[in-house]
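Just one protein chain is left out here, and the rest sit where they should.
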Amino acid sequence: MKKQIAKLVVVENTPLNVKHNLLELKSHSPLTEMLPGQFVEIKVNGSESTYLRRPFSIHRVDYDKNTIHLLIKVVGKGTKSLSELEAGDSVDIIFPLGKGFSITENEEVLLVGGGCGVAPLYFLAEQLHRNGNTVNILIGGKSGEDILLHDQYKAYGNVFISTEDGSLGEKGMVTAHSIFSSHAGFGKIYCCGPDGMMRAVAHYAEKHKIPCEVSLENTMACGIGACLCCVVESVQGNVCVCTEGPVFESSTLKGWTVENEIGCSLD
Amino acid sequence: MKKQIAKLVVVENTPLNVKHNLLELKSHSPLTEMLPGQFVEIKVNGSESTYLRRPFSIHRVDYDKNTIHLLIKVVGKGTKSLSELEAGDSVDIIFPLGKGFSITENEEVLLVGGGCGVAPLYFLAEQLHRNGNTVNILIGGKSGEDILLHDQYKAYGNVFISTEDGSLGEKGMVTAHSIFSSHAGFGKIYCCGPDGMMRAVAHYAEKHKIPCEVSLENTMACGIGACLCCVVESVQGNVCVCTEGPVFESSTLKGWTVENEIGCSLD
Amino acid sequence: MADLTVKIHNLELKNPVLTASGTFGYGREYDDFIDVNDLGGIIVKATTSKHREGNPYPRMAETPMGMLNAVGLQNKGIEYFVREIYPKLTEYNTNIIANVSDSTIEGYVNVARKMNKLDHIAAIELNISCPNVKEGGMAFGTSCPSAMAVTRAVREVYDKTLIVKLSPNVTSITDIALAVEEAGADSISLINTLLGMAIDSEKRKPVLSTITGGLSGPAIKPIALRMVWQVSKVVKVPVIGIGGIASASDAIEFLLAGASAVQIGTSNFIDPAITIKIIAGIEEYLIKHRIAKVKELTGALIT
Partner (left out) sequence: MADLTVKIHNLELKNPVLTASGTFGYGREYDDFIDVNDLGGIIVKATTSKHREGNPYPRMAETPMGMLNAVGLQNKGIEYFVREIYPKLTEYNTNIIANVSDSTIEGYVNVARKMNKLDHIAAIELNISCPNVKEGGMAFGTSCPSAMAVTRAVREVYDKTLIVKLSPNVTSITDIALAVEEAGADSISLINTLLGMAIDSEKRKPVLSTITGGLSGPAIKPIALRMVWQVSKVVKVPVIGIGGIASASDAIEFLLAGASAVQIGTSNFIDPAITIKIIAGIEEYLIKHRIAKVKELTGALIT
């Protein structure tokens, strides 16, 4: 999978709610093969305060239409500017970057996404489904309106929802969802979301001896392993999230397999 | 004339040729009174390499429609970005700035503009015409396509054209135009264009004892007299072009009234 | 409503937002845009002993998120200041601080002595950091002995609040800060501009008539913030932060780093009403974070 710098063209920019947009970008040349969990680095044009590129997970790849979909949450100037892109605008993008999730086969798997952490889960669910897995997708958020595009996952698995205010699905933190107590025999857990949530899920996985992969979000300068800015402490010392990750086996991350102190525990 | 910071809305952005655009900007509140020769400072949005505002002469004011017209020549990133504005975009602008031309009455006057230096001449011709003057407008450029909007001046005076390649009007430098030898009795000369041209015209005016006003273009940081970056040497020492000018009596500028060395002389 | 007042030695400011010398003229340049009296104070353009024409044009170059200037202390001298400018400044109802510059210690002392007699000049800021003059200027601010010498000499003739403005073009900003504190500074302001240069590659010439000039604007903010943090940890006198401040958030960063007040410079050129917006933004921040007094922010960085 050779990395490339390309100009992609905005096909559609769909506002999902006040803070989230779905961006569909088209490539003129055939898209290279990509893996769920990999990401792209976008150069935000037209803002004097966005010097560095911004990393985003690949939400979905449509090889027929030659498009990549990104799910973008507006948090600062860069994402604001991206949310204002219009069809026809071109985007300077580097992709595919990082290591993706490992795709298991013929197992029952659980995907847990919190907030904008759902971004890579669509692509992941699709691939897992294709490889004969029984896919369970648990999506959490503060409120019903934070649960994005949950219908689209139904084609690939069972969808579970939890919201802190109970406005959609079960009420409570995503990590308190009944699926964790009702189901037991997941062959693998995939998780992407806020740090506290991922640690809690990783801890659950460890206790139940289930392999667990998490996708991290560190601040990045280069995205290609050149600057060493995006490190996380692994059992083997500092490693770059942009090249060794963003997806890691939770057991390889230092401090992740002990009871986390964030009070987001599952048991 | 109180200066103000305002958001004006682009009504129309008309490309005149490959390098020039006519920008019409609308104000919601009634426009304050402005003088020909005054300028505005625009904040160029969306470019990381345009930190400072950019100064532009007021080309025309339409008090009925509440619009200001600017004539913009693309020379760098800021002007490029402005040339790409679309109807509906808003522009952050400070105006009116500087001292304008002094409007004489009931005289025969000559206006000389070279290149993009014609920008303030439309507004000036209009006001001079309104004050009972006989207005002669001489416009020079490299080639016919550099002579912008010359028809619009006809409502206010006699238009003369010179081009270096002879493709429109007389062939030669604007300063070699026959009007300088055929006419003699101008009550006043107004000039705006490249430095060499203005100096030559100022020298002609001095020889013929005709009052002459020139409009200067210095690099500016603030446009309001606060930074002292835009100075020109006057007979009284350094003065700010943005507040004491941009229009100056050529006789008050140091080094302007002696034979200029640029080889652009009129005689 | 939050309490925005701060104190710089004997100086009471209604809020911590001042304007940086050389970027705000004598205040009146901004009268059309803001009510200057709403500011904590204004620091006016440098005054020297004698009239100065400054450097030849061109004096300005735009750089990535910043600018270089080579104005070179153009001003009409202290006599003219006292006679023509000062009377107009007395009409403002906020702190007027004079920025005092020169090429010789005698020159500084002469200006300071005359400023001392002007009731409405609440304080002086000693500019030992101007990179744009051939003699004196920055030279005073880049060695401890000379920084001390000029501060001491001025201290002897000046009774009110004496702020000393440091140059960032040094190896150890804390050494210079400690030196001027020992020599009698009541407050330290920093940073002045960083020495920089711009070249026009097409013309193969320097952009500025003086070849080098002073770099200001957002580009230098990280350096300014670091120096304010370093200095405020070692000195006892209040520190005033300067350098690339363009928003309330920027200003708050300087306060957290240890500044008691801030100065807004180049940003005034981009938005002549920025100072007022910054004051409003600081107040909003205090309310949002339930902080009663802006003073509590000074040095409140959690490390």
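Each chain carries a letter (A, B and C) given by its place in the written order, and its residues are counted from 1.
The criterion applied here is as follows: a residue touches a chain if its C-beta (ideal position, glycine included) is under 8 Å from a C-beta of that chain, and two chains touch if they have at least 3 such contacts.
Not measured: the values here are computed from a predicted model.
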{"item": "Candidate in contact with the missing chain, chosen from A:Leu52, A:Ile103, A:Leu149 or A:Leu168", "value": "A:Leu52"}
{"item": "Selected from C:Met60, C:Ile124, C:Met148 or C:Val170 as touching the chain missing from the view", "value": "C:Val170"}
{"item": "Option from A:Lys3, A:Lys80, A:Lys99 or A:His129 whose C-beta touches the chain left out", "value": "A:Lys3"}
{"item": "Absent chain, residues of chain A that touch it", "value": "2-5, 43, 48-53, 94, 218-233, 237-238"}
{"item": "Footprint left on chain C by the chain that the document does not show", "value": "61, 63-66, 68, 142-143, 169-171, 194-199, 201, 203-206, 211-212, 215, 217-223, 225-226, 229, 244, 249, 252-253, 256-257, 285, 300-303"}
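Keep this in mind: only the chains that are shown with their structure count from here on.
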{"item": "Pair of chains joined by the greatest number of C-beta pairs in contact", "value": "B-C"}
{"item": "Chain whose average C-alpha position is farthest from chain C's own", "value": "A"}
{"item": "Centre distance in Å when chain A and chain C are each reduced to the mean of their C-alpha atoms", "value": "47"}
{"item": "Separation of mean Cα positions, chain B and chain A [Å, integer]", "value": "56"}
{"item": "Residues within chain B bordering two or more other chains", "value": "48-51"}
{"item": "Where chain C touches two or more other chains at once, by residue number", "value": "65"}
